[in-house]
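Of the protein chains in this complex, one is absent; all others appear in place.
Our next item is chain A:
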Amino acid sequence: MITALAFLLLLPLLVFMPLAPPAVALINPQSQHFTDEQFHEELVVRPLAGDHVNTYFQFTTRWHYGTRNNLYHTQLTPRVIAEVLQTYDVKELHIGLTQGLWRYESWGYPIVEATGGAEMWAWFSAPNLSNDDVDKQWMQLANVFSGVLCVSLNFVDNTNTIAPKHIFRPQFMHTANRSQQFVRYATLPREIVCTENLTPWKKLLPCGSASGLATLLNSGYVHNTKYHSLGVKVRTLCDTDDPNNCIVELTQTANLVYDLKLLEQSSTDFSLRRLFGMGLNGNCELASSSKIYVQRSERGEQFQLVPPPQHEVTSTRGGYTAIYAVYDMQEQFEGPGARLFNIAWVGPKSSSSSGSNKERASLPPLYAHRYLLGNGQKRGRIATEITNTHFDALPIIVMELVPWYVYAYLHTLRIRSKPQHRHDYGAKELKFSLLHYAPGKQRELSTHLEIGFMLPARSSALITIEVDYLLLKWLEYPPDANHGHYIGAAVISSQLPTGRNYTALPLEGHLFRDSYNASRPAYTLTLRTEALIVSLPTPDFSMPYNVICLACTVVALAFGPIHSVATKLIIVERQTTMPRNLLRKLFHKLTNRAAKPTPTALPEQNQQQAANQDEETDDKKQSEKQSSCNTPTHM
């Protein structure tokens, strides 16, 4: 079992081995002077179930830079990326900034995967690279991109980073052997993605937001979507024999899902202008290709396109056929003069009910959910449910990153399975064929768990692990502590034998058109589940200050009497000349004291003379002390 699984996971790497020569075929005469550097912009529009529309932007810069020294001189690739490649031994980098949740059951699979919040992983490789070097470089890299993209990636450190063992496969190519490859992975589920990330992200594009498809990405419309995800992916492809022959590939993606119901429309019609607030004003003149792909199969069937597309492409991949209408923006904007380009989708009238019936039919082969069981703030159970709707067993790898403030107990790890039609899980347990567990350490390391198993056909698996919640120190709580603490999403990877709902680019490709007819023995699928939120016991944060004040007061109150008992003597004297009236008493006390000071007597006796009753032993000093002892309680 293990060997079969390992073989499946190695497949993409083997497929990937031949290095595609840098494409020098130039489509655009304008970009002739970038013979070794190309920029492509693409937009894929896919109508989804439930009146949703998925728009996927992909901007690819591919630079055949050759030797490392050429990295000092950049043209289309941003200087930051070149500097990163020079400074760090990073070979592949993924950053995702996402708001919202991708609904696999109704929307199928996205072209690029991302989890909510910020996610980052990177591969490092260089001769003589040690684990400590990688840790250091990883943190510096996170800091760099926290500045470049205005994300809180600077919070990535060793406490929330793990080194995945099986789930991520490298997508880069390098001369060094495999033992010198290091991977680091971290997520920040709490991160909120907003305009301040979109603006610097657009600045990395050669045309910026001045022209091209990126002009459609206006923050007002992008952030109104149900799901939006910005991505940056950098990978280097070096010739295995010649280290001076390298390509760096920067892919910037923006994946949006619009809810048409929120666009204030009665019908299901929509258009680019509706979605983005404006039409397209031109292509980026630096781009070698600038294309819009519109899916015409599945949900796209019912729409009529205005203007009609220039080309239609039929792609059969893994037994499933998809039809795409292609608009070439370079052809559209060829002539002189300014104009706006718009595509409208005109839906059928009064046929929305029949559309919703179809939704049930096409569940994707694999989907997953995650939730938290148990009650109270002491212990709980993390449950991950994976469903296989395919007619064959699927190999599954699940990776869990449990933060240090949650203890996970490995002995409670169970995988129970049930057939798809049953509602409850029986006692039947699945055996796992692969297990990697790195226990967490309080305040230092996250728990890292990877499990591999075969999920039988048409069945679900429920993975549960019991956890304890830790009581944090008061300084470890974030602002708004009652919001709760996040546990990042689990990552699930599998190899699908069919291409149903599968739209990701093949590993060796970098453009959307590379996924046409890209049939492979297996399709690597990576899913992200929901992130969890746990409420750890939250203390009253003014408590330490109160404790200090209270403790000081108690000590001070106790000190006064102890001090006087230890150092003072009570002498009882009868005083006959004491008047009864209170005012006169005071007056007498004062005059008496001023009239005859008694230096030889003990200091206490001065005051004692006034006392005519045994109970009135408190002298002036002591009452003074009392009053001062009382002061702290008001503080």
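The criterion applied here is as follows: a residue touches a chain if its C-beta (ideal position, glycine included) is under 8 Å from a C-beta of that chain, and two chains touch if they have at least 3 such contacts; residues count from 1.
Methods note: contacts and distances are computed from a predicted model.
Missing chain, UniProt protein name, picked from "Protein phosphatase 1H", "Large ribosomal subunit protein bL21m", "Carbamoyl phosphate synthase arginine-specific small chain" or "GH14258": "GH14258".
Annotation: of A:Tyr72, A:Tyr371 or A:Phe587, A:Tyr72 touches the absent chain (contact as defined above).
The residue from A:Val80, A:Leu129 or A:Ala481 that touches the chain not shown here is A:Val80. On the side of chain A, touch with the chain left out of the figure occurs at residues 30, 32-33, 70, 72-76, 78-80, 83-84, 87, 144, 147-148, 203, 206-208, 210-211, 285-286, 545, 548-549, 552-553, 555-557, 559-560, 563-564, 566-569, 599-600, 603, 621, 624-625, 628-629, 631-632, 635.
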